[in-house]
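Working notes for the structure below.
Heads up, one of the protein chains got dropped from this complex, but the rest are sitting where they should.
Then we have chain A:
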Amino acid sequence: MLRTFPKGGIHPPENKLTSSKPIKRLPLPKVVYVPISQHIGIPAEIIVDRKDKVEIGQVIAKSGGFVSSNIHAPVAGTVTKLDKIVDTRGYKKQCIVIRTDAKNESNLEEIEYPLRKEIELEPEEILQRISDYGIVGLGGATFPSHVKLQIKEGKKLDCLIINGVECEPYLTADHRLMLEHSEEILVGIRILMHALHVDRAIIGIENNKRDAIDLFKKLTTNESGIQIAALKVKYPQGGEKQLVRALLKREVPKNGLPLDVGVVVHNVGTVYAIYQAVQHNRPLLERVVTVTGKKLDQPSNFWVKIGTPISDLIDAVGGVPENTRKIVSGGPMMGMALKNMDVPVTKGTSGILVISEDEASRGAPKNCIRCGECVDVCPMGLEPHLLMNLSEKGMYEKASQEDILTCIECGSCSYVCPSHRPLLDYIRFGKSIVKQLETKSA
């Protein structure tokens, strides 16, 4: 019997088209657009100016506070302008435009460092480096990693969980990374265990990635402290709270963090980035992006420089196929449909999904038939139909009492609703209002 979280969840068609495609390196982009707000928290402050020459890995925007992150030049080149570029939501956001210097050797070198297993840094130095090198959670939430690693006084930590779940359909970025860089990830886990002073780590992987599970099991036979757990395939198991519940049977309190039950969760992509930062002095300059879709010629996984326009990625897989309705940044469940293809890849872009006409349309909403499907699938134990009605009618206090803020916006309710009701849209709206009201009254 495989482990999983007990309440709710769905199993949409997996469609992992690219799970056997090795990660290729995308050709160097001519121009990169690096947004200064790629993480949750305060945007970084730009410290370069027009016409400045930047080296690869140079800090171009400095962290704006504690919950913020440095941003580095992903390529060597010249800053052509400080401009605005559309983000995934279609709003123009400040970014730094760098024209790549094609002749610069540091841009051309293939980064294949030998594996370095010895950890030489002290825990404080490791934390400092993670903070300096702009590491954020690469699972999609882009929360600055050094904040998660700062254990507050009085909290007891006993387990590190590594998130290799990748429960979103279509995406295979973490899967491929685990297969191709398993040893580096294991060193990364050791680094984190050293920094956090814990002696137990669990890698949670869903059972549709058998090859990754077997590989890690083989590599960790002689290692003590690192366990591999195969999990039943279920969305949204990649959510922190669901994963902690599935692996350790510990319930993260509402409005709480995994740390409240003695756990810290990091994504495998983040762990790899931490390995690169600590062992090889490399800031976060690139990430794995899955470019996929049923109608694409060659859906693939790529190493992509931060700031590469999404049009470059689409070109690399053979252009936009006919009958395309939406291009989504992220997975089909939680991703955002893009307004145009100028949007750059940021630290949080895990995949680009091209959806055709027949897959993309939303049905016309009908009346609620009280079937209770949404209640059954809600992984947080909420009543989505009720929350939607409350926020539609403006009863925000009641919605707050019904714990609307604990919603993790996984979209399972909208997915199963037989009446195609826009449950998540209204809940998200209600959440924003409740948050506003709470900050106002506080």
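Quick note on the criterion: a residue touches a chain if its C-beta (ideal position, glycine included) is under 8 Å from a C-beta of that chain, and two chains touch if they have at least 3 such contacts; residues count from 1.
We adopt the following convention: contacts and distances are computed from a predicted model.
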Revision key, fill the gap. Expected UniProt protein name for the omitted chain (select from "Protein-arginine kinase", "Acyl carrier protein", "Fe-S cluster assembly protein SufD" or "Ion-translocating oxidoreductase complex subunit B") would be "Ion-translocating oxidoreductase complex subunit B"
**Study point:** Hidden partner chain, touching residue among A:92, A:218, A:366 or A:393
**Key:** A:92
Exercise for review: May I ask which residue of A:62, A:232 or A:428 touches the chain that does not appear here?
Suggested key: A:428
Revision key, fill the gap. In the whole complex, of A:106, A:128, A:340 or A:401, the residue touching the missing chain would be A:340
Review point. If you put the missing chain back, which residues of chain A would it touch?
Key: 86, 89-92, 336-337, 339-340, 361-362, 365, 422, 425-426, 428-429, 432
